[in-house]
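Before any comments, here is the structure.
Note that one protein chain of the assembly has been removed; the remaining protein chains are unaltered in position.
Which chain is which? They are A and B, in the order written, and residues in each are numbered from 1.
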């Protein structure tokens, strides 16, 4: 159910990018009760001029290694969201070694009825499953 | 009003992609009361490593022909959403022949005031039209 979009500055290796994608998914499993198989991610590369970020907003020292992660998912409690942010930052710091300052996360919450995983059905709506 | 983002694995022809875009729009007209001219779509291509999907989540057998469709639109009833999913899957199955298992849909609902279609105005807000 989460649909995850991850934007990188161009120049990262496939291995690096995969590690980021893996880390985000592992954090969703660990902190947001997402099933292991519930994985759908779109990764994009951007030229420096096309991924614009502020290098110090809120006193956080960002670099060109910034990773912009936008996750569309069903509503979660505030507590779960806070745990998710910590988990993503911790996992990306461990592998591939993204500085926590460079991990920007934006959530967009939706409802179970807002998803169709195939077959033209809304699998999260009781009468459809 | 719907803003539609459609992500493909790279390698599809322009004709194939256009048929997908056309089918999604036709389904929005048929099932979600969208005016014919209300069409705004962004199509993107992704290398295999950049469009990650689970091949069997919820028992649905997905392939590299997966199409990830994210639609930002004004709120609809659950009934309309369910009809929309069926309609999109049916139209894409017919042309260009996307397997219904490969049609993933994510809706993001917003309010009429969340749109400006040009001229710096919010055309869906009564006082602005």
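Points worth noting:
Methods note: contacts are C-beta pairs under 8 Å (C-beta built on N, C-alpha and C of every residue); 3 or more make two chains touch, one makes a residue touch a chain.
Note that the structure is a prediction, hence the values are computed from the model and not measured.
Not every partner is drawn; the one left out touches subunit A at residues 7, 44, 46, 49-54, 56-58, 60, 62, 68, 70, 78, 81-82, 85-90, 100-109. Contacts to the hidden chain, counted on subunit B, fall at residues 3, 14, 17-18, 21, 35, 37-45, 72, 108, 110-111, 113-123, 125, 128.
Following the convention adopted for this analysis, only the chains that are shown with their structure count from here on.
Centre-to-centre, using mean CA coordinates, subunit A is 21 Å away from subunit B.
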